[in-house]
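Note that one protein chain is taken out, while the other chains of the complex remain in position.
Each chain carries a letter (A, B and C) given by its place in the written order, and its residues are counted from 1.
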Amino acid sequence: MTFPLLSLITFLPLAGSVLLIFIPKEKRASLLYLALIFSLITFIVSLFLFFNFNGHTADPQFVEKAPWIGYGINYHIGIDGISLFLILLTTFLFPIAILSSWNYIQSRVKEYLIFILMLETGIIGVFVSLNLFLFYVFWEAMLIPMYFLIGTWGGPRRIYATLKFVLFTMLGSLLMLVAIFSLYSLYFKASGTYSFNIFDFHNLMLSSNMQIWLFLAFALAFAIKVPMFPFHTWLPDAHVQAPTAGSVILAAVLLKMGAYGFLRFALPIFPQAVEKFLPLLAILSLIGIIYGGLMALIQKDAKSLVAYSSVSHMGLIMLAVFSLNLESIEGAIYQMINHGLSTGALFLCVGILYERAHTRLIKDFGGVSKQMPVFAAFFLICILSSVGLPGLNGFVGEILCIFGVFKANQVLAILGVSTVILAAGYLLWMYQRIMHGPLEKKKILSFKDMNIREIIYFVPIIIMMFWLGIYPQMFLRKMDVSVQHLLNQMAQKEKILTQNPKDPSIKNQLIPKSLEKEHHKNKKKEEKTL
Amino acid sequence: MAYTLFFLLSIVCIGSIIGMIATKNQVYNAYLLVLAFASMGGLFALLQAPFIAAVQIIIYAGAILVLFIFVIMMINLRQGLPPEKKKWTYYFSGGIAAVLAGELILSLKGTFSIEPSAPMENFGSPTRIGRLLFTEYLYPFEITSVLILAAIVGAIVLVKKREKK
Amino acid sequence: MSDIFWLIPFVPALSALILAVFGTKLPKKYISYQACGAVLISFGISIISFIGLLQTPQQNYPLVKNLFTWIHAGLFKANLSLQFDPLSAVMALVVSLVGFLIHVYSVGYMAEDKGYSRYFTYLNLFTFSMLLLVMASNIVLMFVGWEGVGLCSYLLIGFWFEKHSAATAGKKAFLVNRIGDAAFLLGILFIFIHIGSGEFTAIHQAVGGGAVTQGVATLIAILLFIGATGKSAQIPLYVWLPDAMEGPTPVSALIHAATMVTAGVYMVSRLNSLYAFSAAAAEIVALVGALTAVYAATMALVQNDIKRVLAYSTISQIGYMFIGCGVGAYTAGMFHLYTHAFFKSLLFLAAGSVMHALSGELDMKKMGGLKKYLPLTYPTFLVGAIAIAGVPFFSGFFSKDAILTSAFAKGEYFIWALGIAGAVLTAFYIFRLIFLTFHGKERMKPQVKEHIHESPPVMTIPLIILAFFSFGAGYIGLPAVLGQKLNVFNQFLKLGGHEAHISMGIEWLLILISIAVAFTGIFLAYMFYILKPYVPSMMASKYPRLYKVLYNKYYVDEFYNAAFVNSTIKGSELIYNHFDLKVIDGAVNGTASSTNFSGKILSYFQSGLIKDYALVFLLGVVIFIGYLLF
Partner (left out) sequence: MIPISYFLILSAVLFALGMVAFFVKKDLITMFMAIEIMLNAANLAFITLAKSASSLNGQVIVFFVITVAAAEASVGLAIILLIFKQKKSVKTEDISLMKG
C-alpha cells in the first residue's frame, strides 16, 4: 500500500472545512488564514502529482482502490494525463479564489469558506474518480456548495440564477444517472460481474442503437455543463450573480468538467454514436464560438461579457475535442488550462473593479488606467492571454486546437478562426471602454491601485500564463500517451464494428480477449513511440 | 335459536349505526356506538369466540367509548354543528360506499357454498388463546404492551399543559 | 563568435522585462541608458554576427540556433529556433540601427512624459518582437514576432490613452491587424498540412522539390499575403495606419514607417520560393502593391496633418516594395525597404522635431516659413524629402528605380505605369509638405511663434545620422547599368526569383523617365505652393467633389464602419434581444413557468381537507377492487 496521495489531495479541503466548523465565526482572520492554508497545502501536495507523474504510460496512476458499498461500487481513484492538469488547475486556483474573497465577502465568512473548501473536494473528486458511481456522487455533491455560494453571496438576482444553474445541471445529470445504470446493467449482462469501473466500460461493446441513447443522455449532461450552444443561458446569469470567487471557479474549473466528461466517458464508451452525432456536435460547437463572440461584443455588463467569451472559448475546445485527433485533443486539454487561467483571471479583474466601484456596467468606467496603472498591466496581460497572443498561454492551445480541427475539417477550422478576430474585438473594446479614454467619472478618482494581497494572487497566474506560453513541452508531453490511448481505443472499437457490422453477436458484449491482447501490444507500441 | 339470535343482533348493530349516522348529538352517537359494539360482542360469542367477545365488550364498550365520552364532554360543543355545505359529498360517498359494499359482497361469492363447520370443543376459550399468546405470539404480544405504554406516554405528553418559559 | 546571433532579440527583451517590473521605481536617466543600451548591444551583436556571416561559406547558410522545442503535438511542431542569413542580417541591422537612433531621439522627445518607463518598456518590447520576427527560423515563431509587433503597435498608438482618439486608434490597429493575422494563421495551418513543417528551409525545399501543387501554393501565398496587407497596411486593410499617427512621433517613425509595417515585405521575401512558384499569387501581390502605391499617394495629396501625409506616404512606399516582390525582384523590394527605413524614419523624426518646436501643432495650414527657425531640422527634412521623391544620387532613387525597372523588365507595363504615376504624386505631396511647412508665409498662432525653438541635440543628432544614411544608403545597390558587380546588396542577399534582364538602352531610358517624373512632381509642387499659392484652393473649389472624396479618404473608413463594424454590433444586439433572451432563455424560463403553472392547477386538488383525500383514496380502493373482481 503506497501513500494515499490522491485521497489526501481530495479530502484535505474537506478536512479543512470540517475544522472550520469548530472555529467561532467572530474570528474572521483566523478563519480566512486557515482556509487559505488548507488550500495552499492541497496545492503543494498536488505538485507531487505533477513531478511524480509518469508520462510514458496510459494506465491510471496513483491508483487507490477500496471496497465501498459493494455491487461494483468501489472507492477507486486514479489519474492519467487527461485529468492531471485539471486537478492541478483546481488546486492552483482555489487559494487564489480564497485570497480574492478576503474583503469581498463581509457576511457569514465562516460558512462561505466552508462551502468553498467543500467545493474543492467535490471538484477534485470528479476528476480523480475511476468509478462511475463515485464520479456521479462527486458530480452532484459539487453542486450543493456551488448552489449556496451563488445563492447566498451572490448579486441581486441570485435566487433566479442559482435555480437556473442547479435545475439546468440537474436535468442533464439525472438523465446521465439513468444512462449510468443502464450501462451498469448492460455490463452485468455481458460479463456477469457487477462493475462501475470506467475501464471496464471502456471494454464494453454496445450495439449502435444502445450507444445512441446512452450517448445522448451523457452528452446532454456534459453539454449543459460546458455549456454548448443552445444550453448556455444559465452561464451568464450564474456568472453575473456569483461572487468573484464563485465566478472564477465556475469558469475556470466547473466548465471543464463537461469537456472532461466527453473525453473520459462519452468518446471512449460510445465511439459509434459519437461518429454519428459528430456533424451536429461540431456545428453546435462552431455556432457556440461565433455566437458567444457576437453576444460578448454587445454585453453591457463586464462580467456577462466575460461569461459569453467563455461560451465562445469553450466552443473552440469542444470543436477540438470532436475533431478526434491527437493534436486537437491535446490542444483542447491545453486550452482548458489556458481558459481556466485567463478567464479566471479576467473574472478576478472584474471583481477588483467591482470592489472599488460596486458596479460592473462598462459604461460606468473610463480612464481607469490612469488611476490604476499596475492593474491596467495585469488586466491587459489577462486579456491578451485570452485573445491568444503568441508568447502567452492562449496561443499554444488555440493553434493546436485549430490545427487539429483543420486536420479533421478545413471548413470548420476556417470558420473557427473567426474567434481570433472576435475575441480581440470584444475584449479590447471592453478594455478600451473601461481602462482608456478621458477620466470623466468622479468616482474613479477615488480608486486605489491593486494592493499587495491582490498583487500576490495575481502574480502566480501571470507567471503561469507566460510559462505555459513559452515552454509548453513540460505539460504537453505528459498528455501524449493518454490521449493517444484514448484515440486508439476509439479506433479499435470502430474496427470491430466495421469488420462485422451485421453480426448479432456483437450486441452489448465485452471486447474479445484476443483483441484485447492486440490492444495491449498497441499500447506498448504507443509508449515506445512517444 | 341461533338464527334468531344472529338476526336480532345484526339488526341491532346495523340499526344503531344507521341511527348514529342520522343523529347529530355526539353523546347519543357514543351511546349508539356502545350498543353496536355490544351486539358485535354477541356476534363474536355466536362464532365461538367467548374470550374475544368479552374483550370486545370490556375494552370497546367499556374503555374506549368512555374515553370518547370524556373527550366529548371536555370539548363540550353546546350547539350542534351547522349543516354540511357540500351536500353532494353525502350522495357521492354514499354511492361509493354502496358500490364498495356490492363489490365486497360479490367477492364473497365463493363463501356462499361453504358448509358451516360443527362447533368444536374449547375453541375460543381463554385458556387456549392465552396459551397461544404466550407461546407463538409472544413477541407481538410484548410489542403490543410496549405500544400501549408508548400510547399512554404519548397521550399524556400531547395533552399536558406546557409551562410558559 | 558566429553563433551568438541568437542573443540579438533577447537583449531588448531582458531590458523590457526589467523595465516592466521595476520601471516606475527607476530614475529616468537610468531607464534611458538601459533602454538605448540594450538596443545598441543588439546592434553591436548584429554587426559581429554579420561579419561572422560574411566569413562563413555560403553553403552553410542559414545559420540556425535551436534553443528548444516550443510547441509539439503530433504533426505540429514548432521550435524556438533562430536563424541568421543575409536577409535576416539586413533586417536585424536595419531594425537595431534605426531602433537605436529612435530610442535616442525618444529620450529627448519623451523627456517630459509621465509614462517614461512605460514608453521605453514598450519600445524595447517592440524591438524584441521585430527582431524575433526577422530572425525566426520557422513560420510559427515568425508569427510570434508578427503578433508581438502588432501588440506593441497597439500599446504605443494608445500610449496616451486618456485621449479618446488614441485609444480608439490603437484598438482599430490591433483589430485590423487581427483580421490579417487570422488569414496568416490559416496560411500557417495549410503549410503544416501540406508541407508538414513550418521551418523556412523545409518550405523552400518542399516548394522547390514540387511537394506542393500550384493551387495549394497559391492558396497559402494568398492567405499569408492577406496577413501582410494587414501588417503592411495595403489595400484593403490599410485603414489603421493613418489613425496610428495618434501615437508619439518616434513610434510612428520606428513602427509605422521604418520597421513593423515592412514586415509583410520581409515575409514575402522570406518565402520568395513560394511566391516565385505561384505566378497568380505573385501577380496579386504586385497588383495590390501598385494600386496601393497610387491610391495612398492620392490621399496624401490633400491631407493637412503633417503626420498623416507621411502615413499615406508610408502606405504608398510599401506598395512599391510589394511591386518589387510581386514582379520577382525580391532584392529590389528589400532594397527599397532598407532605404525607406532610413528616409521615412528621418522624415517622421524631423516632423516630430517640427511638432516639438511648435508645441505639438500638426496642421500644416498653421505652419510655414519655419526654415529660418529650424536650422537643423530643415536640411535634414529636405534630405529625406529628396530621397523619397526619387531625385538621383539619393538612396530612394536607386531603390525605387530598381523596382520599376524590374517591373518593366518583367513585362508588367501596367504596374510600371502605376508606379510612375505614383512617383509623380510622391514627389508632389512631399514637396507640398516641405513648402507648406518651411516656406511661404508664417501662419502660426502668435503665442506658438514665441516659443519656436530648435530641438535639443539628443534629437537632432539622430536626425543628422539618418540624413546621412538617407543620402548614402543607396550606394550599395547601384543600378545594373553601372555594372553588375556594383550592386553589393544584390550580391549579398541572393534571393531567388528571376530578375529579367533588359538592354542597357532601355534601362537608361527608364532611369531618365524616373528622373523626369521626380522633377515634374517637385516642380508642380513648387508652382502650386510657392509661385501660385492660390491655385490649390481654386482647384478645390473647382472640383469640390473630387477634393472631398480625397480629403475624406474615399470614405473607406465610413464604409468599413457601416458595413462591418456597425452591422455586426447591430446584428448581435438583434440576436441577443430577440433570440438569446427571448427564444433560448424564453424556452428555459418557459419550461420553468409552465411547470409552475401546472403545479398551481394541480394544487387545487390538494384542498387540505381529510375527507377529500379519503374520498379519493376510497375511490381508488373501489376501482382497484373492481379491477380485481372483473
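One rule holds in what follows: contacts are C-beta pairs under 8 Å (C-beta built on N, C-alpha and C of every residue); 3 or more make two chains touch, one makes a residue touch a chain.
Every value quoted in this text rests on a predicted model; they were computed, and no experiment measured them.
Peer 1: What are the shown chains that the omitted chain is in contact with?
Peer 2: Result: the unshown chain touches B, C.
Peer 1: Which candidate, C:I51, C:L609 or C:L629, sits in contact with the chain we can't see?
Peer 2: C:L609
Peer 1: For chain C, enumerate the residues touching the unshown chain of the complex.
Peer 2: 602-611, 614-615, 618
Peer 1: If you put the missing chain back, which residues of chain B would it touch?
Peer 2: Chain B touches the chain not shown through residues 2-3, 6, 10, 13-14, 17-18, 20-21, 26, 29-30, 33, 36-37, 40, 43-44, 46-49, 51-52, 55-56, 59-60, 63-64, 67-68, 71-72, 74-75, 77, 81, 84-85, 89-90, 93-94, 96-98, 100-101, 104-105, 108, 111-112, 114-120, 123-124, 128-129, 132-133, 137, 140-141, 144, 147-148, 150-152, 154-155, 158-159.
By definition in this document, only the chains that are shown with their structure count from here on.
Peer 1: Weigh A-C against B-C on C-beta contact pairs and write down the one with more.
Peer 2: A-C
Peer 1: Return the distance between the CA-based centres of chain A and chain B, expressed in whole Å.
Peer 2: That pair's centroid distance is 67 Å.
Peer 1: What is the distance in Å between the mean C-alpha positions of chain A and chain C?
Peer 2: So the centroids are 38 Å from each other.
Peer 1: Given the complex with chain C, which residues does chain B contribute to the contact?
Peer 2: Touching chain C from chain B are residues 89, 92-93, 96-97, 99-100, 103-104, 106-107.
Peer 1: Please give the residue numbers of chain A that touch chain C in the complex, ascending.
Peer 2: Residues 163-164, 167-168, 230, 232-234, 291, 294-295, 297-298, 325-327, 330-331, 367, 369-370, 373, 377, 384, 389-391, 395-396, 399-400, 402-404, 406-407, 413-414, 417-418, 420-421, 424-425, 428-429, 432, 435-439, 470-473, 476, 480.
Peer 1: Spell out the residues on chain C that touch chain A in their complex, using ranges where they run on.
Peer 2: Listed in rising order, the residues of chain C that touch chain A are 20, 24, 68-76, 80, 118, 140, 143-144, 146-148, 151, 154, 158, 161-164, 166-168, 170-171, 174-175, 178-179, 181-182, 185-186, 188-189, 192-193, 568-569, 571-573, 575-576, 580, 584-585, 588, 592.
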